[in-house]
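Our next item is subunit A:
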Amino acid sequence: MRKLLMAAALAMGLGVVLGGAEAHTVRWAASGDPNTMDPHSQNVGTVTMVLQQIYDPLIARDQNLGLAPGLATRWEQQEPNRWRFWLRPGVKFHEGQAFTADDVVFTITRAQQPTSNYAIYVDTIERSVQVEPLVVDVITRVPDPILPNKIASILIMSRSWAEQNNSTRPQNTRAREEMHTTRNTNGTGAFRLQSREPDVRTVMARNNDWWGWQEPASQEGNVTEIVYRPISSDATRIAALLSGEVDFVLDPPLQDLNRLRQAQGIRVLEGPEVRTIFIAMDVHRDELQYSDVRGRNPFKDLRVRQALYHAIDIQAIHRTTMRGQSVVTGTLFPPQVNGYTQSEDVRLPYDQARARALLAEAGYPNGFEITLDCPNNRYINDEQICQAIVAMWARVGVRARLNAMPLGPFFAKIQREDSSIYLLGWGVPTLDALYSFQSLLRTRDGGHGNGIWNYGRYSNPRMDQLIEIMVNQSGEARNAAIREALRIYREDVPHIPLHHQMIPWAMRSNLAIPHMANNQPYFRWARMN
Partner candidate 1 sequence: MFAFIISRILQAVPVMLTVALISFAMFAYVGDPVAIMLGQDFTEAQRDALVRDLGLDQPFWMQFAHFVANAVQGEFGLSYRLSRPVADLIAERAPATLELAFCAAGIALLVGLPMGVYTGLYRNSWLSRFFLTFSLIGVSLPTFLIGILLILVFAVWLGWLPSFGRGDTVRIGWWTTGFLTWSGIKALILPAITLGLFQLTLIMRLVRAEMLEVLRTDYIKFARARGLPNRAVHFGHALKNTMVPVITIVGLQLGAIIAFAIVTETVFQWPGMGLLFIQSVGAADIPVMSAYLMLIALVFVSINLIVDLLYYAVDPRLRIGRGQGGH
Partner candidate 2 sequence: MSNAPPLLQVKNLRVEFPTRRGTLVALDDVSFDIAPGEVLGVVGESGAGKSMTGAAIIGLLEPPGRIARGEILLNGRRIDNLRYEEMRRIRGKEIGAIFQDPLTTLNPLYTVGRQLVETMTTHLPIGPAEARKRAIGWLEMVGIPAAAQRIDSYPHEFSGGMRQRVVIALALCAEPRLIVADEPTTALDVSIQAQVIALLKTLAREKGTAMMLVTHDMGVIAETADRVAVMYAGRIAEIGPVREVVKHANHPYSEGLMASIPPLDRRVERLAQIDGAMPRLSAIPRGCAYNPRCPQVFDKCRALRPDLINAGTTQAACWLYDTETARD
């Protein structure tokens, strides 16, 4: 640790001398704090938003989320089942280890461990082999045309460092274990972790040796230090931005946007996010939990699902709850995702009479009782959306009780499959349809990545077949499968889609940073004036 600190101090000193630059500290705030520094333990935005400053993937994202060279300078699908990556020479980890093909092999194996939360990105990989010190082959069990999209989410670690620190597998956050990677990092990225106090502050310092500073996109980047502080209270976070205590707020509350836009010295960057909010239902149990319906499960009836869908006045939510900051949708993922089909993005219209009729038809003329589980600090205005929906359902006779809770207990509850109906948001880091279909709609059969977030246990054999095609095939066959899956999604109503999130970022006017649809700020491209 001391060595690390000394190295950091030395690097800092060097940086100042070499760059001749002054210090540019970005003080950054968001509502949640990362609960680990392990790159493969938690696949959630709050963790990756910090770690991607520190670690590099093989393939990076450009400012439009397109693929760009990262630690690999070049890649090629040399055979249907084999991808080859040529690695960047001369890269060093923050603690000095040289980056080699062996680190890539190690990282992929690590991401496949049971304790990994990133298995879905590497589930098709059979093994990886070092061809030369700086060339790696990745062998897949099936042809995987979108492997680069997926590998772009895997952050590369040093094998020797992990082995030295007994961290060869990801930290098991479920088992409440602490290991070296809980608090320490050793990446190759643009910033190095300088200090970390959980829930209080995380400080990162510029890594002047980063390979990417010479890339055109980063040449303007002049940030020398990032101070991240979690501020969970919306009001306090915005007050801090307005009073100049922080420079950048990743998740400004929607209700404050108008005021922020008018405030002096504050800028609001708006953009779409690749994240779709929807409502999922337990369509598996024979008797619905948390309900007054006995002996059957109304959600198994398509008409009930349609009725709940018809009952939602999405325009009112868009206008009032989201204050215009959402893109209303009738499909599973936003246009940025490969496979998006405009003609399938059609909602069931808002129609209370139709909803009532469908309920009556299904045998619930007086509606029924349910409990809507809802996070209250995960998505933009999540609890308010749920409240509005509960009121709308009430108007067609479905008496929903709202059970709003923090994301910890919420995810624990739905992951126990202990929810009859819940609100969820799904981001698509791979920017490919498969990721959504496989995680959310594939039958939960224990297969790698199959239905891992399908807690309503939707199961449709045709859907499963189509997903298999998406996994195994490419070209037009694959595109057709996606189109058909989207049609089934629209017609069979496994979810009630609501909207794609828009993600406004708020910052002091003297900070310039490109807005990213994956809601991840890349401070390598940021400039402080």
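Observations on the model:
Here is the rule we go by: a contact is a pair of C-beta atoms (placed from the backbone, for glycine too) under 8 Å apart; a residue touches a chain by one contact, two chains touch by 3 or more; residues count from 1.
Regarding candidate selection, all candidates are chains of the complex that A comes from, given by their letters.
No experiment lies behind these values; they were computed from the predicted model shown.
One chain among 1 or 2 touches subunit A in this complex, and its number is 1.
Across the complex, subunit A meets candidate 1 through its residues 35-36, 171, 173-178, 182-183, 197-201, 229, 231-233, 235-237, 239-240, 242-245, 406, 408-409, 415-416.
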